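For this depiction, one protein chain was excluded, whereas all remaining protein chains were kept in their positions.
Here the chain labels run A and B in written order, and each chain numbers its own residues starting at 1.
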Amino acid sequence: MEKFVAFAIKYGFLIVMAGSFIGFGLMEPSFWSWSNMFSILLGITIVGILALGVTFTLIVDGFDLSIGSTAAICVMISSYVMVVLNMNYMYAILLSILLGVTIGLVNGLLIVKAKIPDLLATLGMMFLIQGLQLIPSAGMSIGTGMMLADGSEAEGEFAQQFLFLGQGRLFNLIPIPVIVFVILAIVIYFVLQYTKWGRILYAIGGNEKAVKLAGVNVEKYKIAAYVLSGTISSIAGILLAARIGRGDVTSGGGLLLDAVAAALIGYAVLGVKKPNALGSVVGVIFIGMLLNGLTMLSLPYYTQDFIKGIVLVAALIFTFGLSKSEI
Amino acid sequence: MKLKFLVVLSMVLGLMFGANSALAKGLKGAPAPFDGSKKIHVALIRQMTEGEFMQTYRAGAQIQANLLGIKLTVFGKSMDNQAEANFVYQAINMKVDGIIIDHGLSETMMKPAADAIKAGIPVVAFDVDLKNPKIPQIAQDDELLGMLALKQMVKDFNGKANVGYVSIAGILPLDKRDRSWKKIKKEYPGIKQIVKTGTLESPIAAKNADQVKAVLLAHPEINAFFAPYDELGKGVVQALREARKQDKAKVYTADISTQDIREMIRPDSPWAATAATNPASIGAVSVRAIALKIAGVKIPHNLLIPPMLFTAKELRAMKIKNMKQLRKKFPKFNSVDLLNYPWIPVDKKGLF
Partner (left out) sequence: MTDKRPIIKAINISKKFGATKALSDVSFDFYEGEIFSIVGANGAGKSTFIKILCGYYGDYEGEILIDGKLIKFESPRDAYEAGIQVVHQSIEQGIVQNMSVAENLALEMIISPDASFVYDKKKIVKRAIEIAKKMDLEYLDMDKNIQDITQSEKQMIIIARALATKPKLLILDEPTSSISDREAAKLFETLYKLRDEGVSILYVSHYLAEVKKISNRVGVIRDGKYGGLLYQPLEISQIVKAMVGDLESAFKRSYDEKSGKKLIMELRDLVVEGSKYPLNIKIYSGEIVGLIGLIGAGKTELAETLFGIRKPISGEILIEEKSANFKDIHQAIKHGIHMVPENRAVNAIIPEESIKNNITLPFLDFFSKFGVLAKKNEIKASKRMIKDMGIKCEGFDALIESLSGGNQQKVVVARWLLMKHNIVILDEPFQGVDIKSRRDISKYLQDTTKKSAVLMISSDIDELMDVTDRIMVMNRGRILSNEKTSEVDRDRLLSLITQE
């Protein structure tokens, strides 16, 4: 019995995942097509990248509520740079990343130096960004031909190269955002698993004081975790802008919670019980696959959040419930 | 735990399979594949799923789909533009026979829609310009919508009125309605725009009421308001009531709902008239359009849904208190005479 529980904790999640993969394919053969695989992946990239970002802050026992709004403001800033300012798309990318770094840095300083609890600091930042993104365009969505404050029309447009980042495909099959996601996931997995930086980040999450007493500059690492979270969020924002092709003011909604849910589901993957890159990726793919498969089998769209909730609760039970500690 | 999870999962799956057992019987005189040769599957992909308009649209589409024996799968996640694009790809992978795209950002939806066409799946679009000659565009006739309300204003005031204009630039349907306003001003020099105001800040009605109250103090000469969106209109009516000037000015708007009707039929209401289309008929037309495309029938590229005008006087006289009664008393409101073919059954009960 104990062995079974240990096995269930370690592999249960992957078995359920493999089972649903096979099940969906048997019931709906087109589920197994390559184009569907990539459409699942394309569907989860933005949330997946954000989940990787929030993983860093979860690892140091922190939290970043501002990831979704950071992505959203990068959509607005990219659009503003290209459409209103009529500048090269490279500026849009650079400015977005710079903005992501800055937001992360401010978050990190607020939490580490000003000692504001992480949830509060990043909640404040979330609202601040949500408001800030509306200011340049006076609350309106940014698109070619929009009316500017001086009465003229915006003449710039989204560069084709920029749109390619979101809508292009390699070999006419693999979407570019998926490639970006996979590369990021591999790099982050490697950093967390095989470098001293990853080791120290995990150690900080385990016992910050002990790490400090081991001579590590903990503050630097914690700030770095938030900077990485902000930067990765801005990359998600750039891809989102390229997918939408317009500075849409509503684009950030729902991203935060989906990403956090994926990262939490990741705790259950291989029973590691810790935030981890592989888990976040698997978590987000699992949700994407489940929703895709169930939609193919005509599950109504309004049950999606319910399904996500079931998966999250089940994963949390796997993670925490099945491994009761002794009294 | 795992077991329980699987049980729940299989229950959910089982429920869904049970729900889809209707078989295509085929329609008399219909071209293939509606002659019963194949069960047709259409995806309705939406940008917004909430709100009375959106829900009524869906109901209309569903009823028309049922009458045609079409299986309609609805995809939607409220205001998530990238998800809307993903849904198109998923529909392609599901090998649906046709796709209706309901609202969305044209920048986002153009590419997925083009990809669907490339995959051999016909697409029709409602209220989103996909800039593709192969995709018929369905829209409410917004210009006409504005024009109907304004014509009533001209009639009520004999071509001479001091008008407060409440609208916001940059919103596509409002911009189209604005064109009618410009035309009317040119045509009837007696119709003067005294002031322009309006905001989309939420709650829309209350925020506009505040603005209009200020306007009323500054410009007591205003005797008519043109507010071509019912939420804006509600704001104007609220402002007039709060300033106790409901007898000093009349309000002309667009769109209609039960709530709007309630206000219009109050004996002292300044709300004179509104022009509206029935979202349910738009939904029905969307389904008819995709069905015709699937059957290979040629249809016009631009399909404009004509609106109707409702005046407060009429509503009071006919004792209409809500949308249900309105639909009953105005059967034309229910089914627009557009894309009607003898083999396509239409809903005559007017329940939507």
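Annotations for the structure displayed:
The rule is short, and it goes like this: contacts are C-beta pairs under 8 Å (C-beta built on N, C-alpha and C of every residue); 3 or more make two chains touch, one makes a residue touch a chain.
Source: prediction; values computed, not measured.
The shown chains contacted by the absent chain are A, with contact judged over the whole complex. In the complete assembly, the contact with the undisplayed chain comes from A:200, out of A:200, A:242 or A:311. Even with one chain removed from view, chain A keeps its contact list with that chain: residues 2, 194-197, 199-200, 202-203, 206-207, 209-217, 273-274, 327.
In this text, only the chains that are shown with their structure count from here on.
A separation of 35 Å divides the Cα centre of chain A from that of chain B. On the side of chain A, the complex with chain B involves touching residues 8, 12, 15-16, 19-20, 27-28, 30-31, 33, 35-36, 39, 42-43, 46, 139-141, 143, 146-147, 158, 167, 240, 243-246, 248, 250-251, 253-254, 292, 294-304, 307, 310, 314, 317-318, 321-322.
Residue ranges on chain B touching chain A, taken from their complex, read 1-2, 5-6, 8-9, 12-13, 16-17, 19-20, 49, 71, 73-77, 79-83, 85-86, 89-90, 92-95, 105, 107-108, 110-111, 169-170, 200-201.
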